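With one protein chain held back, the other chains of the complex are shown just where they sit.
Presenting subunit A:
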Amino acid sequence: MLKKTLAAFALGGALLSAGQAMAADYVIDKEGQHAFVNFKISHLGYSWLYGTFKDFDGSFSFDAANPEASKVSVTLNTASVDSNHAERDKHLRSDDFLNVDKHPTATFESTAVKSTGEGTADITGNLTLNGVTKPVVIAAEFIGEGSDPWGGYRAGFAGSTTLKLKDFGITKDLGPASETVELILSVEGIRK
């Protein structure tokens, strides 16, 4: 009897630790829109222009105890670009920039996560934008995780990466100060 109980405990303990070591899966909170894919690009070298992609979705798996096992995948609708100026957004959707008719989606698929310090990591992955797939490294920061007030469990991150427009086939010349764009991500996931 005692033996059996101990065995059950041991088994339970093993399962529990295995459970802890397993990364939890999260879906990006699109419904509550606690996630943003923003970008920032220099205008002539004189100011920052900010924009956002309103429509995207994705998921990630994350375990604070083993962050390098994390994975993330995001798909976004390139036509949802919004820089607070309808005429400019129309231009951004044209083949001068995002070419959304031909390439309606952009995706990011992580391939490796490397811890760089307390709560920070470099997420390497393949970014497909304007039909071009290139590896990029997102410098990510773990912001926090825990129960939310409505019975769910959430984890959130911030991250950024800088892209050369030319690398992704965007050749419209905006001037020497505007050859790169910074993607700025703020993502909150709800545990599945």
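Basically, contacts are C-beta pairs under 8 Å (C-beta built on N, C-alpha and C of every residue); 3 or more make two chains touch, one makes a residue touch a chain; residues count from 1.
Assume contacts and distances are computed from a predicted model.
Look at the chain that isn't drawn here: its UniProt entry, checked against "Alkyl hydroperoxide reductase", "DNA-binding response regulator", "Cytochrome b" or "Alpha-L-glutamate ligase-like protein", names it "Cytochrome b".
Contact with the omitted chain, checked across A:Lys30, A:Lys90, A:Lys134 or A:Lys166, is made by A:Lys90.
Among A:Val27, A:Ala158 or A:Leu174, only A:Leu174 touches the chain left out of the display.
Across the interface with the omitted chain, subunit A contributes residues 79, 84-87, 89-90, 93, 172-175.
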